[in-house]
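See below for the structure under consideration.
With one protein chain removed, the remaining protein chains of the complex are shown where they sit.
After this line comes chain A, so read on.
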Amino acid sequence: MTSIDLLDLTKEYGAVRAVDHLTCSIAPGRVTGFLGPNGAGKSTTMRLVLGLDRPTSGTAAVGACPYATLDEPLRTVGALLDAQAASGSRTARDHLRFLAASNRIPARRTDDVLEETGLAAVARRRIRTFSLGMRQRLGIAAALLGDPPVLMLDEPTNGLDPEGIVWIRELLRRLARQGRTVLVSSHLMNETAAFADHLVVLGRGRLLADTSLPDFIERHSRERVRLRTGDPVRLRAALLRRGHTVAEGGDGRWLVEGARAQDIGALAAQEGIAVLELTDEQASLEEAYFALTANQADFAAAPPASPTAPREV
């Protein structure tokens, strides 16, 4: 199968290291969400995979081959890097036709992908008249042109209307189900959570996480139980005795940090206290992401001034 393999990939622009010894593998058959704050190196990584920028060191390969050595690359990798890059003076159809011609893709694929992306009606309009959402669809059409086993899309939901977002979510999941490798960068966490199976998270060019979506959330969110009870006084005392912290959660509910529902339930049963409501609260991807990148931002944002040794007074 065709995966994207990055090995010790590094790219420096002058003194700035945009990608920093990145090693990871994007596997087929699932949608991999590519996350990271602005400037984390997501787009640079994608450009390196496509051979548009030259790595300072390390390698990027698609199906074990550097992109530049692929014979007809659009048949292996479909990429959308920047929807605004398509030259505005051409029609959508001509844009796809020159791409198809270069890789000997039959011209009728052009009409197929225009149909698939909902652009058939505007195929003969000049791209300059397109909205951002239409350009995104055109970029996706171009990526699908060669029916490639690998898709790499940089912020494809940018500028799409809600209908378009639902459409692309389903498209991405379908492509992954067909066994393709799908790498999608985004800065919209809820969006990413809706389509990604796996996450690769970058911060300052470095790999922060490479894990499945549920694992990521579990690892980067603290356990928390929300509960409501008929006997607050006794339960509170029981919880405190076992070292739990209890906070008011509003409307009569309590939040117990660092605990799981099964433990609290067992405890309440032991004590014979009625529990009216008991749920594990799971953090959203957004919360988990911020928990991870906040740590990262801490040491990244403030370059450690020479650590002064604690002085005894």
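Here is the rule we go by: a contact is a pair of C-beta atoms (placed from the backbone, for glycine too) under 8 Å apart; a residue touches a chain by one contact, two chains touch by 3 or more; residues count from 1.
Throughout what follows, contacts and distances are computed from a predicted model.
Peer 1: According to UniProt, what is the chain that's been left out of this complex called? Choose from "Methylenetetrahydrofolate reductase", "Aspartyl/glutamyl-tRNA(Asn/Gln) amidotransferase subunit C", "Outer membrane protein beta-barrel domain-containing protein" or "ABC transporter permease".
Peer 2: The missing chain's protein name, per its UniProt entry, is "ABC transporter permease".
Peer 1: Out of A:S102, A:T129, A:Q178 or A:Q262, which residue would touch the omitted chain in the full complex?
Peer 2: A:S102
Peer 1: Of the residues A:D82, A:D210, A:E223 or A:D263, which one touches the chain left out of the display?
Peer 2: A:D82
Peer 1: Over the whole complex, note the residues of chain A touching the chain we left out.
Peer 2: Residues of chain A in touch with the missing chain: 47, 50-54, 67-68, 70-74, 77, 79, 81-82, 84-91, 94-95, 97-99, 101-104, 142.
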